[in-house]
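I have placed the structure first, in the form of structure tokens, so that the comments after it can refer back to it.
In this view, the complex is presented without one of its protein chains, the others remaining in place.
Then we have chain A:
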């Protein structure tokens, strides 16, 4: 993102503008895909977590702070689409920071299979953060809407596994275009 190879004709200003447009556009695309259920996308009634895929790919290419900010922003937006509690901002922030930290240790080397594995792990992390929030609410506050802890964690099992599988399978669809663009910058 910082150095330009000078092989394309675009000026730096144009590139920055295009980069902003692509970042915002791809984020918006993931946001719009979230409520969508086109045929063949569901597994056990669970859909892929598009925003999580986007945050992981962003964090691979950016430092920890940027990963956390992207996670918070997209988490707040997803909260807007669903409900305020449990918040997605926390889970996506953790995902962004963890992924950026993994990348700093050079564990990911432009290998799409490895990225898909990271998405798999991060989907489990995100689902666990959500379930932990629900469990804390159930234990610490009176009149919780959830019936039992056992149910939360059984649902967690189903959601975490199916969304991890689906999200990691859909990762290349978002990874390739964004990765190529950021590489060419």
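To be clear about the criterion, a residue touches a chain if its C-beta (ideal position, glycine included) is under 8 Å from a C-beta of that chain, and two chains touch if they have at least 3 such contacts; residues count from 1.
Here, contacts and distances are computed from a predicted model.
With the options "Alpha-ketoacid dehydrogenase subunit beta", "Phenylacetate-CoA oxygenase subunit PaaI", "NADH-quinone oxidoreductase subunit K" or "Cell shape-determining protein MreC" in hand, the undepicted chain maps to the protein name "Cell shape-determining protein MreC" (source: UniProt). Touch with the chain omitted from the figure is made, among A:53, A:102, A:115 or A:134, by A:134. Only one of A:10, A:28, A:113 or A:173 touches the absent chain when the whole complex is considered: A:28. Checked against the full complex, the one of A:15, A:61, A:101 or A:158 touching the unshown chain is A:158. Looking at chain A, the residues touching the absent chain are 28, 31-32, 34-37, 45-47, 49, 69, 72-74, 76-84, 86, 88, 127, 130, 134, 145-147, 151-152, 154-155, 158-159, 162-163.
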